[in-house]
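Here is the structure we will look at, set down as structure tokens.
A protein chain is absent from this complex, but the other protein chains hold their places.
The first chain written gets the first letter, and so on, giving A and B; residue counts start at 1 in each chain.
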Amino acid sequence: MSDSGYTLSRLIHDLKEFSVWARSPEPTGVYGLMAEFATPDDVVTAARAVRAAGYKKVDGYSPYPMESLIHELDQHHSWVPTIVLGGGITGFLAGYGLEYWSSVIAYPMNIGGRPFHSWVSFIPPAFETTVLFASFGAVLGMLALNGFPRPYHPVFNIEEFAKSASNDKFYLVIEAADPQFDGARTAELLKTLNPTFVKEIPA
Amino acid sequence: MDSGHSSSGTSSTMDSKYLPLPLVAPGHTNDSVTEKISHMTMEKETPRAWWLTFLIALGMAGGLGVAILGLLFVGIGLWGPNTPVGWGMDIINFVWWIGIGHAGTLISAILLLFKQKWRNSINRFAEAMTLAAVLCALQYPLFHTGRPWLAFYWLLPYPNTMSLWPNFRSPLIWDVFAVSTYGTVSLLFWYVGLIPDLGTLRDRAKNPIAKVLYGMASMGWRNSARHWSNYEKAYLLLAGLSTPLVLSVHTVVSFDFSVSLIPGWHATIFPPYFVAGAVFAGFAMVLNLAIPVRWIYRLEDVITMRHIENMAKVMLATGLIVAYGYFMEVFMAWYSGNFFEWFMMKNRAGGPYGWSYWLLILCNVVIPNTLWWKKARTNTIWLFIVSLFVGVGMWLERFVIIVTSLYRDFMPSSWGYYKATEFDWMFFMGTGGLFLTLMLLFVRFLPAIPMSEVKMILPGAEGRARR
Partner (left out) sequence: MSAHPSHEEPVAAATASTAPVPVVSLRRIAGLVALAASAAALTGFSNPQQLVQSYLPAFLLWFGVSIGCLSMLMIQHQSGGHWGILLRRLFEAGARTIYFMPLFFLPILFGMAYLYPWADPVRIAGDHHLAEVVHKKGAYLNVPFFTARAVLYFAFWAFMARTLTAFSWKYDETGDREYAEKMRRMSGWGLLAQALVITFAGVDWGMSLDPHWYSTIWGILFMVGQALSAWCLCIMVVSRLYTHAPLNRVATSTLFHDLGKFLFAFVMLWGYVNLSQFLIIWSGNLPEETSWYLDRSRNGWRTLTFVLVGLHFFLPFLTLLSAGLKKNASRLAVVAGLLFSLRFVDLFWNVAPNFKHEHFSVHPFDLLMPVAVGGAWLYLFARQLERAPLLVKHDPQVHEMEELAAHAH
């Protein structure tokens, strides 16, 4: 498992990813290179080779979640669980706090002879707010980490990608922003990996 | 890495009758799955059967409008509940609808956690059913207040001009929290699951307006590994959160009754017994919807016999838990030596409403027990009939619990009788129409079967389902 050891540089990288939607297009006018693959095995093998060659800004595309592709691209780590935990704790404190404050401090009232601080009765609503906030954490966290909503992305400039990425084809993209990126050499590497095509992505 | 049909490698040595049926009919590819499911949405002409059912459903839903208008002009005197039966069809129907929703969450969340691959074809559909059912359920607590626009200050905790706060020691307030959380989280879960498929529909849409709408709804999804990584985590966590949530919802609903002192309501078994009953009724409703849809849209190759049979098994199992609950109620009423408990039980089975109790036993215990036989589980017509019985039976269960516990309690001088009015029935039929309308719109405009998840369980996919 490679998801051990989360370094500071990785954190900074992730924070930058978070604002990806605001990034202006690369001045070169090239976003990167795209290779299309017909089978899941090809894209996984290609991802492994590209990573081995030292490329960092690589992303893979598949019509359904592929453990092996995520694994090869070292993208296992996700901040979503942490956000969910934070949401849950906040939700519990908010829910129980609201109950305590309104039943004990703001509006104490004897109902059925039960104590103002009826902690037994306070469990169900506090549980619900815990789940509610944690779920919002999961969804909003996932959307934010993926940089959504994002109406435009250069990869859609490739017509085949816009048609088939969500259907049955697999893609690998190396960004021009990668320090190792070199138009011709990178394309050469991709072409050795059994793609159906390799194309330059205009930004 | 052959994942979808894990035992196929060793199949030659084994008798074929022991092999599990496939989850997706052989011969399907990623592309054919997309084609098949997308075609059900706007891409093809609307089937005539769809229009016919839609018009009927819309007409029924119109009845709900009339019933609501009447209620708002006249008041809740139009409904049947009166002393001593202060709760009638409004809460029966509320509990019934909420319960039906639970199967959707069970399929999408709990079966995901249990790595049950067979959920991957039916979860989207079941989730949509949850949302529609919750919406129908919501009509009852909302309108039983008579003037819903005034209901907010005693239901919702917000600083108002009268400085009033809701009573958090009341299970009815727990209900407000539980049901609203349930509705919201189900919506989130459903939407997150839809995002990748909305991306597919966006990429396929020919109509520019549809393309823009699907594009906005998919938020810019582009199937990248980084997206999938976050998405999978979020989806799994939502499943993990939904599982205790769905248990808590019907538990809280059962608290509405069990924290009181009425014999027949005050029973500690109520929480698990209500949850099981909810799933039981919900699976019956899934089957009642899935069997015709599967037939009309020719979906036999993605909703296979294995799905149908597994659902029948879950229905049998939850039905047996419910039967255990009935039995425990009778046994403990006797064992307790408590006069009122035992009177309630005798009155329930032998009093003026005795017919409802025995009908309930027939629908919920006798008929579902035919599902012990594989022949019954794989016969879709019989299964459809059993599911109808279960739907009726679970409605009767709430009727029995609510009405027969209330109409004769401790003091014979205040005994009474309950009779539902035409408006009660109109309201109920109306929510049925609303439910059908929503389900039909869903089948027409959104992918009713999750494409990306079916692709995951195709052979050689190397997806999450591999483990």
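A few remarks follow.
The rule is short, and it goes like this: contacts are C-beta pairs under 8 Å (C-beta built on N, C-alpha and C of every residue); 3 or more make two chains touch, one makes a residue touch a chain.
Values in this document were obtained by computation on a predicted structure and should not be read as measured data.
Note that of B:F255, B:F280, B:Y297 or B:Y418, the residue touching the chain absent from this view is B:F255. For the options B:T29, B:N82, B:N160 or B:T268, the residue in contact with the chain missing from this view is B:T268. Contact with the chain that does not appear here is found for just one residue of B:L138, B:M328, B:L359 or B:I385, B:M328.
Of the residues in chain B, those that touch the hidden partner chain are 6-7, 9-10, 14-15, 18, 113-115, 244, 247, 251, 255, 258-261, 266-272, 320, 324, 327-329, 332, 335-338, 372, 467.
The chain not shown here touches chain A at positions 120-121, 123.
What we mean here is this: only the chains that are shown with their structure count from here on.
In whole angstrom, the spacing between the mean C-alpha positions of chain A and chain B is 31.
Residues 17, 40-41, 44, 59-70, 73, 75-81, 84, 95, 98-99, 102-103, 106-107, 109, 111-112, 114, 118, 121-122, 124-125, 127-129, 131-132, 134-136, 138-139, 141-143, 145-153, 155-156, 162-168 of chain A are the ones that touch chain B when the two sit in their complex. Chain B contributes residues 1, 29-31, 34, 157, 163-171, 173-174, 177-178, 181, 184-185, 188-189, 191-192, 196, 199-200, 202-204, 215-216, 219-234, 237-238, 241-242, 244-245, 248, 251-252, 255, 451-453, 455-456, 460-464, 466-467 to its touches with chain A in the complex.
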